[in-house]
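Here the complex is missing one protein chain, while the rest keep their positions.
Should a chain be cited, it is by its letter among A, B and C, assigned in written order, with residues numbered from 1 in that chain.
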Amino acid sequence: SEPSVKIEVLFFAKAREITGLPDISLQVPPSSSAGDCLKILLTKFPRLEEICNSIVFALNEEYAPDSIILKNGDELAIIPPISGG
Amino acid sequence: SEPSVKIEVLFFAKAREITGLPDISLQVPPSSSAGDCLKILLTKFPRLEEICNSIVFALNEEYAPDSIILKNGDELAIIPPISGG
Amino acid sequence: MTDVGESETLIEIVSPSSSTLDLNRYVNFVRDPAAGAIATFEGTTRDTFDGRRVVELRYEAYVPMATQLLAGICASARETWALRRIAVAHRLGTVPIGEASVFIAASAVHRADAMDACRFIIDEIKASVPIWKKEVYENGEVWKENKE
Partner (left out) sequence: MTDVGESETLIEIVSPSSSTLDLNRYVNFVRDPAAGAIATFEGTTRDTFDGRRVVELRYEAYVPMATQLLAGICASARETWALRRIAVAHRLGTVPIGEASVFIAASAVHRADAMDACRFIIDEIKASVPIWKKEVYENGEVWKENKE
């Protein structure tokens, strides 16, 4: 059997408010991309729809494209539009 | 007889060091320009020669050209190259 | 509070439980006998936005990533300009009206380097560092987005 891919997902700002959680552990199918993961998250938290066109991803503390493939132990952050400063 | 023109001359920085004075009162011929006044000052303080190509004038607290005509009671400042900041 | 250990660069993301940013400490950090110039930028909480009365701002950050990116921005600034010392601080949690949310100080031998670097750092912070601000009004609140 293929190895399971267990990741940590972090939510910030509006994403955190919508999910009501700062982070969750998530099991995703092997070879899932960050974009695939977002689809899974949308089934769990349908209100993420509100922001899913404006978010970007960070994988292990670096900005990453939707297409990036997740590995076991990865930390995937959901980054809504930033507003620091 | 023509009215006398008595002015106050201010010296700053190297001009003050050369003359050894912060200011002097000076009688100049009627219709003298600032440049004419400098020639008079050079006869009194020959070492002003060292800086006379780099100075500019201020008349009554405003920058003024060499050609400006002095009037009685004017304050003429000898402005060596500035270096504030 | 998160410090990055490079001796001439100080980076702090200040936890919500802390009080105001200690601006003098950052200015003194960048003060240097070899420097002829210190430029600073302070971002402060405004009392109005588009005519709406702002009560306070609330900041949060992805702290380890933000700290890394700030260190990278300071390193880029050093590659571009001849800088002596840099301090960058961002406050988290509630920031009342008139107080500093972000503070940058840079020292250099020549003034243009200090001023250019300061501007580059705040522009990069706004463009790329994962920090979020919620504007709280008397009757509502909104997560802001940096447009620039």
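We take it that a contact is a pair of C-beta atoms (placed from the backbone, for glycine too) under 8 Å apart; a residue touches a chain by one contact, two chains touch by 3 or more.
Since this is a predicted model, take the numbers as computed values, not measurements.
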Omitted chain: which shown chains does it touch? B, C
Among C:14, C:38 or C:86, which one touches the chain that has been omitted from the display? C:38
Counting contacts across the full complex, list the positions on subunit C that touch the omitted chain. 23-24, 27, 31-48, 97-98, 107, 109, 111, 114-115, 118-119, 122
May I ask you to list the residues on subunit B that touch the chain which is not drawn? 10, 12-14, 16, 54, 58, 61-63, 77, 79-85
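Operating definition for what follows: only the chains that are shown with their structure count from here on.
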Roughly how far is subunit A from subunit C, going centre to centre by Cα mean, in whole Å? 27
Gap in Å, rounded to a whole number, between the CA centres of subunit B and subunit A: 75
By residue number and range, which residues of subunit C touch two or more other chains? none
Per-residue overlap in subunit B, given as positions that touch at least 2 other chains: none
